[in-house]
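Here the complex is missing one protein chain, while the rest keep their positions.
Entry: chain A
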Amino acid sequence: MNYNWNWGIFFEASPEGTGTYADMLLSGLTWTIVTALCSWVIAFLLGSLVGVMRTLPNRAANAVGTTYVELFRNIPLLVQMFLWYFVLPEVLPEQWGSWLKQLPNAPFYTAVVCLGFFTASRVAEQVRAGIQSLPRGQKMAGTALGLTVGQTYRHVLLPNAYRIILPPLTSEFLNNLKNTSVALTIGLLELTARARAMQEFSFQVFEAFTAATILYVIINVVVIFISSWIERRVAIPGSR
């Protein structure tokens, strides 16, 4: 391979004048993590709500839940990103639309909302699967004890379901984290975008992408480590 390797490039100043190329990648990493965490809050809350709705003994709630999941699962994330960023401000009433367009950090807020709604459909499927995997007797026991439906979910079903679906939820979290890179198309300066910018400024393609690759692998390892720690912490003594 006749490629000029230059690993010292990370310590050279980037043309943006805000520090070295390494600083540039690290600021991208920060945006990736912040976007992933903020969108996860929406995904987790909304996904749990939709997932619970699909298990309720109520036709309307089931229909709403199913429609939500089918809608958000069957449109590519990139198209959803464009819908939130380019289309939504146009179809809203004029004042709201121009308020949205003038929002500082618009790519960030758009990415958070878009990823949150997108990942919620996946979280919902996991929550539903978790609740449905519980023995029927648990719900009945809740009712027999005089708990309302809400209380049964709050004190009996959900605490068990979340423990069961912790591993698949971890991979959804990681998917969400990787999906933040799609937001570079609407101008979010996350890690992949910064690696790409570094490649354009310095022509050191493979150094830039190698660094980004290593950073992504590190976040993955850290997340898996934290998740298995949580799993041990919340395990019910005596079960399994």
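Here, a residue touches a chain if its C-beta (ideal position, glycine included) is under 8 Å from a C-beta of that chain, and two chains touch if they have at least 3 such contacts; residues count from 1.
The definition used in the following text is that contacts and distances are computed from a predicted model.
S.K.: Which of the following is the UniProt-recorded protein name of the chain this complex doesn't show: "(2Fe-2S)-binding protein", "PepSY domain-containing protein", "PBP superfamily domain protein" or "ABC transporter permease subunit"?
M.R.: According to UniProt, the chain not displayed is called "ABC transporter permease subunit".
S.K.: Any idea which of A:V41, A:A63, A:V217 or A:V234 touches the chain not displayed?
M.R.: A:V217
S.K.: In the whole complex, not just what's shown, which of A:Y109, A:Y162 or A:F209 touches the removed chain?
M.R.: Looking across A:Y109, A:Y162 or A:F209, the contact with the absent chain belongs to A:F209.
S.K.: In the whole complex, what residues of chain A lie against the chain that is missing from view?
M.R.: Residues 1-3, 70-71, 73-80, 82-83, 86-87, 90-91, 93-94, 174, 178-182, 184-185, 192, 195-196, 199, 205-206, 209, 212-213, 216-217, 220 of chain A touch the chain that is not shown.
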